[in-house]
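For this view, one protein chain was removed and the others were kept in their places.
A and B are the chain letters, set down in written order, and residue numbers restart from 1 in every chain.
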Amino acid sequence: MDCMNKPLRPSASDGEDYFRLFGLPRSYAIDRASLDSAYEELSLSCHPDFFAAAPAPELAAARAKSTLVNEAYRVLSSDSLRAEYLLGLLAAGRSLDTRALPEGFLMEMLELQEELDELFPPESPPATDGPQAGQAQRMRGLVKERLESLLEERRKLFAGAGESPDEQILRGLQTNLNCEKYLNRLLERLEIIEQ
Amino acid sequence: MAYSDKVIDHYKNPRNAGSFSKEEENVGTGVVGAPECGDVMKLQIKVENERIVDARFKTFGCGSAIASSSLATEWVKGKTLDEAMTIQNTEIVKELSLPPVKIHCSVLAEDAIKTAIADYRKKQDGSSGGE
Partner (left out) sequence: MSELETIIGIDLGTTNSLAATVLEHGPEALRPPGAEAIMPSVLSRSGQGWLVGAAAREERTRSPETTVYSVKRLMGRDAEYLADEIARLHYRVEPAMRGLVRVRIGEETFTPQELSAELLREIKRRSEEALGHPVAKAVITVPAYFDDSQRQATRDAGRIAGLDVVRIINEPTAAAIAYGLDQKKSGLVAVYDLGGGTFDISLLSLSGKVFKVLSTHGDTHLGGDDFDRLLAEELRQRVLAEHPGAELDSPLAAALLLKTAELLKIDLSRALETGYELDLPGQGLRASGRMTREELNELIAPLVERTLDSARQALKAAGKSAEEVQDVVMVGGSSRVPLVREEVERFFGRRPNISINPDEVVAVGAAIQGHLLAGGRRDFLLLDVIPLSLGLETLGGTFSKLIMGNTTLPAQAGELFTTHVDNQTGVDVNIYQGEREFVKDCRSLGRFRLKGLPPMPAGLPRINVSFEVDANGILTVSAREERSGTEASIEVIPSHGLTGEEIDRIMEDSYEHAMDDLNERQMVEFRNMADAVFRGIEKAWEDAERMLSSEATGMIRQQMDKVRQVAQGSDPLALKREMDLLGRMTQPLADAIISKAALTELRKFYEDTGSGPESG
């Protein structure tokens, strides 16, 4: 049933992946300038606006290609989405434990959420000043620090992953990505509180 | 998508929200999470003579996750541990008419029940309380 939850993305055709589409090496570290200029070039060649007067099949093909290019750019230009996408490529069909988390991590997240509940009961006004605002700011600082170190760890894991990484590295990466989602969720809540 | 009044009710007035002390001898605690969206769910059961006499939950997540866990606490109450182990996420999906995007919320609730029962059994079998 889990497969039902995966959003469908326009997929690159056989042997083609988002990195190759932009002529970039398949790696987590990315050269933004190259990515941006490749994106522009591709868009200028296939955007449907240039085919507005073309026959229907040509227009449809341009639309499909342009949609793919936009999605590929969206994924590659985001650190999280690029990591997730690359992990899928590296796993090459091997199944990963999509729930993997470090020992005690969930409990820690639950406790942080509960702490927020106590500090800022639902329906309470936004914390823009006072001691509570300080608390929220402190927690946000903590979460941001955690996210930073996650990103650092991820860079190292990908750097040492090579073409065909072992199970342990894959698991490490999956765990890393999972942790980020929980932390982002906390961050979102803190931002709402602070507004 | 049509939702029964019951579903909306579960979502707006969740049953059994809250916590037991997880140190208590006859309490089992399950904490699970959904990495798809970062939802965290805690479900606790209070057991007497192999039968669940009470349940509590706390869910940090979307409405579907809240409704799923609220429903799960209602369903486990009065059931024996073995009976509760048979609750399937598909039943929750059906009861709540969960859309596909939210099926993972029901999986979360099923996992929470199983984890709570396992936690309780571990406490009973083993050395002492704790996780």
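Throughout what follows, a residue touches a chain if its C-beta (ideal position, glycine included) is under 8 Å from a C-beta of that chain, and two chains touch if they have at least 3 such contacts.
Note that the structure is predicted; figures quoted are calculated from it, not measured.
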From the list B:34, B:52, B:76 or B:93, pick the residue that touches the absent chain. B:93
Where the missing chain touches chain B, by residue: 1-3, 7-8, 11-12, 62-64, 67, 90, 93-94, 96-102
For chain A, which positions touch the chain that isn't shown here? 1, 3-4, 6-10, 36, 40, 43-44, 47-50, 52-53, 63, 66-67, 70-71, 73-74
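Keep this in mind: only the chains that are shown with their structure count from here on.
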Can you name the residues of chain A that touch chain B in the complex? 1-2, 4-5, 98-99, 101, 106-107, 109-110, 113-114, 177-178, 181-186
Show which residues of chain B lie in contact with chain A when the two form their complex. 31-33, 35-40, 42, 58, 60, 89-90, 100-101, 103-104, 107, 131
